[in-house]
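Here you go, one structure.
Excluded from the complex is one protein chain; the other protein chains are retained at their positions.
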Amino acid sequence: MPLVLNEEQRLLRDTSREFLQRSAPVAALRALRDERNSLGYQADLWAEMAEMGWACVTLPEAYGGLDFGFLGLGCVLEETGRTLTASPLFASAVLGSNTILFAGTESQKEHYLPRIATGELTVALALDESHHHAPADTGCTAQCNDEHAVISGRKVFVADGHSAELLLVVAEDQYGLGIYAIPENTPGLLRERTVMVDSRNAANLTLNAVTVPLSQRLGGTEDCAAALEQALDRGRLALSAEMLGLVEEVFERTVAYLKEREQFGALIGSFQALQHRAAQLQAEIELCRSVVMQGLSAIDDAPEQVPLTASLAKARLNDLAEWATNEAVQMHGGIGVTDELEIGFFLKRARVSMQMLGDTAFHRDRYATLSGY
Amino acid sequence: MPLVLNEEQRLLRDTSREFLQRSAPVAALRALRDERNSLGYQADLWAEMAEMGWACVTLPEAYGGLDFGFLGLGCVLEETGRTLTASPLFASAVLGSNTILFAGTESQKEHYLPRIATGELTVALALDESHHHAPADTGCTAQCNDEHAVISGRKVFVADGHSAELLLVVAEDQYGLGIYAIPENTPGLLRERTVMVDSRNAANLTLNAVTVPLSQRLGGTEDCAAALEQALDRGRLALSAEMLGLVEEVFERTVAYLKEREQFGALIGSFQALQHRAAQLQAEIELCRSVVMQGLSAIDDAPEQVPLTASLAKARLNDLAEWATNEAVQMHGGIGVTDELEIGFFLKRARVSMQMLGDTAFHRDRYATLSGY
Amino acid sequence: MTHSSATADAFRQEVRDWLEENCPQSQRQPAVAADQFWGGRSGSFPSEDARLWYERMRDKGWVAPEWPREYGGAALDAQQARIIKQEMKRINARTPLYGLGLWMLGPALLEYGNTSQKEQHLPAIVKAETRWAQGYSEPGAGSDLASLQCRAEEHDDHFLVNGSKIWTTAADRCDWIFCLVRTSTEGKKQEGISFLLIDMHSPGVSTTPIELISGESEFCQTFFDNVKVPRENLVGELNKGWSVAKALLVHERKLMAEIGSDSPRKVVSPREAAEQYLQKDDTGKLTNTELRSQLADYDMQMHAIGLTHMRCFEERQAGVRSPAPLVMKYLGTEAEKTKSELLLKIMGSRGLGWEGDSFTDEELDTLRLWAMSKAMTIAGGSSEIQLNVIAKSVLELPQE
Partner (left out) sequence: MTHSSATADAFRQEVRDWLEENCPQSQRQPAVAADQFWGGRSGSFPSEDARLWYERMRDKGWVAPEWPREYGGAALDAQQARIIKQEMKRINARTPLYGLGLWMLGPALLEYGNTSQKEQHLPAIVKAETRWAQGYSEPGAGSDLASLQCRAEEHDDHFLVNGSKIWTTAADRCDWIFCLVRTSTEGKKQEGISFLLIDMHSPGVSTTPIELISGESEFCQTFFDNVKVPRENLVGELNKGWSVAKALLVHERKLMAEIGSDSPRKVVSPREAAEQYLQKDDTGKLTNTELRSQLADYDMQMHAIGLTHMRCFEERQAGVRSPAPLVMKYLGTEAEKTKSELLLKIMGSRGLGWEGDSFTDEELDTLRLWAMSKAMTIAGGSSEIQLNVIAKSVLELPQE
């Protein structure tokens, strides 16, 4: 199971880095924020990203994908973490598309996946119902008869939920756990965009007896619980890869600052206390890099290892993102807390990523449970 | 509620320090260890300590005590922590005597306390039955009739249990929780001395149908659970005071070493990373000093605050003792791990103190419970 | 100076009675930013009750209880001032007047100012006629205060000031600013610094606001372009401003250390948040054991810090020296950061809202305060500086 990138993967990383640094630097996120952009991302940028194939890196070729593997996708996500790029890549092309891939029937996959692969269709997974990630607790319900399902409930913290054209709503039904593909303008579906601290997008949904044909239920009448868990783990690892990029970027900027900033007649990077703190961060970054690469490789090569590694990755990246961004602000000193510097954008995105798909408490508990204690 | 020592208390601290540094330095503990002393402390030293009134500092005058308050006793205990002095002071004169004080009938108090106060009688509290402190879980039982009690069970980690002349054994009985005063050579009572890492003394007890007159049950037929808890909290605070002394001593030795040891052509105390670590320890020591003094004062002046403060104190002193002794070894470098240096004695005593009367997990949980969550 | 506890008890009763009679009910609840009265020419009372409350306290001399009567104070001692504070806290009485003049410049002038400076400025502060800004930090100087560049050239009867100051809180609404300026480049960096009082309305003074990661802020950058400052506005000796500044820093650190208990916004505590955002099992324990443990850790830390504040006070009263006061700024500001991170963890996604109706005001405030908390361990002597100071002053470790 590879823990080093091969040449094609390195190439993908380099081209994505070049593209993103040029076309979607942190300044682009600032602009979206300052203009209170209603979509929450640049549509033309997303078109370009999709054009380059980023929305279908891991999809099987049968559905219009490149089948290039998750280690490859991780290269792209890491770079989007470095630039804090807002796009439907994670919510639609990773989380949404893998939910359909695992839970959908063959015809549903053929119907949706190729359009997600081209970026033409954006989807969002509506799962959480309270302020803490708890995939086992679903209050949302669906009443099914032979032809229709009537879905009622409330969803929160749905990433890209305000802009996605198709919502994948998780609900309890007579078959177990159901996932319903609901087009954005279905009657009874209310979407409330939430303005989050990271200047990215999320929404709260209210479903008042939303009625859809039963054919919109993913997987026919199968219980979707296991499929959902698999999709979530892929999402957790993908998000961890993005967070790793975020951490690396903010840490590199901090180390660079330590080399240029003078205090008391010396470069602050020469102060041993700061050196040791930076070195400890570097050590943790090395561990996290191994964990993320292993997790992504396992998706392709050793699926049985995925649940444990996904929780390992998300728990550690959560903690590292908190630590690294706090140190970045502290080591930048006064200017670190001004909005003019971009450090604050990393700090804020880190907090949202930390809550998404499970905080450290959730994943440490899950790791222990999966380990048999 | 005083958080500073008054003049009498300072005087007591100074005289105990002088006496202990002279008569019972760490070298005395080393000697006890190396000669495998069967008593585990120097009997003549204990006689001198009792002579000075240390065994009765807090006892009411009615029972031959000085009624000098726990803040005063704390001064002595802190000094015994600095010198790691082995003596029955804690087990007998604090834990044992307060158990009798809270649980005993008037005649039992009159019978035992004055003799404990003079150091003539040593007692030990036999409570724990498993490797983790769990005062609520008593498996030891007593069958009582109108005249006798028959006690069976097993006790572990009984401080000074091998040398005490009277054992206070906690057992479930028909009245609730009972505490039985059992003389050392009562038939059916087996004592196995355990050689602990701190070179102090403890014992495991086995009680095979030990039969004592019912008059040996403390408090007649009262449930002793609340009394035991009160005695334990006093013990926890007293032990915290001892641990504070241990930490201060080992920290002072470490700081002194930082000022004399050269590496790479500079005093290691000039390295900023070590400076910051030492400063963080100093900050925590300041907090712990406040906590211990408040807890001891509360025993005298605000009993309702004792349970919460006792858990606060023990939890924090546990963590501080681990941290400070680990840093002491690390900062002393190679010689820190040799037996020749005394740092190892502090390290080892810290670990035993950390387990005694509740580890951090126990007391953090208790603090949360007492706080209503 | 010390009082027998009987005298103290009598005084406490007196304070309690007076407050009961004079503090309007509306002023007995925590003040959010909009409820605060900062005075100055551009300041206004948030409400009629606020005016009444301020005026009564001012007339009683309790706006600055320890200041001499001739400057608007009540000439009380530290213990009495503390009793007033405690009694106000007991009924949640609002601070009648906020301001750096009251908290920082006043004490410094009392120690270092000459009579005419005291007469000019102290009563004006108590009367809320002038609001003061602080001009210490400069862009690029950070913790290294002594390296400051803002220059004041000596002329016959005035100084000519050029340069800029950063983090000048609410400078756009202040009347005066107290500044550290460089009056000489000879000798050590700390030498050649002077302490100057500058009228913000002087020609050549301008300010621009700074936006922070927590959003718009009260902080400004203030520019001095050939500003003429009369010579009598020099506090203390020429080139000896450092000692005035150091005395002031002590007040600032105390302020920062206590800031958690005196925050301008209504702050939810982690324990309250846990009641609201976490679940309990049927024995009353929080089911999220990780957060329960972190909450207990935080509560224990604050409990210990609170006790240490009390110990510092008692030691001061008893004339006992200890290292405790020197560790409080470090501990207090770090705990404030811990608290904010813990609140976010407890609130989960509800603690991540930036604006809008999807979140309650309390949630939005929590997030903004979280962002603000990052500045606490930087401003007023960073945590690194605090640790350096402990290593040097308390542990007396060798300096390189």
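In order of appearance the chains are A, B and C, and numbering begins at 1 in each one.
In the analysis below, a contact is a pair of C-beta atoms (placed from the backbone, for glycine too) under 8 Å apart; a residue touches a chain by one contact, two chains touch by 3 or more.
Everything numeric here is computed off the predicted structure, so don't read it as measured data.
*Asks:* Kindly name the visible chains that come into contact with the excluded chain.
*Replies:* Those shown chains that the absent chain touches are A, B, C.
*Asks:* In the full complex, which of B:Gln21, B:Ser107 or B:Ser130 touches the chain missing from this view?
*Replies:* Only one listed residue reaches the unshown chain, and that is B:Ser130.
*Asks:* Would you indicate which residue among B:Leu71, B:Ala278 or B:Val329 is in contact with the undisplayed chain?
*Replies:* B:Val329
*Asks:* Consider the whole complex, including the chain that is not shown, and state which of A:Val210, A:Val291 or A:Ile343 touches that chain.
*Replies:* Considering the complete complex, A:Val291 is the one touching the chain left out.
*Asks:* Extract the touching residues of subunit A with respect to the undisplayed chain.
*Replies:* Counting over the whole complex, subunit A touches the hidden chain at residues 2-4, 255, 258-259, 266-267, 269-270, 272, 275-276, 278-280, 282-283, 286-291, 293-294, 308, 312, 315-316, 364-365, 367-369, 371-373.
*Asks:* Which residues does subunit B use to touch the chain missing from this display?
*Replies:* Contact residues on subunit B toward the absent chain are 128, 130-133, 156-157, 192-199, 202, 204, 261, 263-265, 271, 273-274, 322, 326, 329-330, 333-334, 336-340, 343-344, 347-348, 351-352, 355, 359-361, 364-365.
*Asks:* Please identify, in ascending order, the residues of subunit C that touch the omitted chain?
*Replies:* Answer for subunit C: residues 289-290, 292-293, 400 touch the chain left out.
By our rule, only the chains that are shown with their structure count from here on.
*Asks:* Whose Cα centre is nearest the centre of all Cα atoms in view?
*Replies:* So the chain sitting closest to the middle is C.
*Asks:* So the centre of each chain is just the mean of its C-alpha atoms; given that, what is the distance between subunit A and subunit C in Å?
*Replies:* 41
*Asks:* Distance between subunit A and subunit B based on Cα centroids, please, to the nearest Å.
*Replies:* So the centre of subunit A lies 52 Å away from the centre of subunit B.
*Asks:* So which stretches of subunit C touch two or more other chains?
*Replies:* Subunit C, residues with two or more chain partners: 384, 387.
*Asks:* Got the subunit B residues that touch at least 2 other chains?
*Replies:* 272, 275-276
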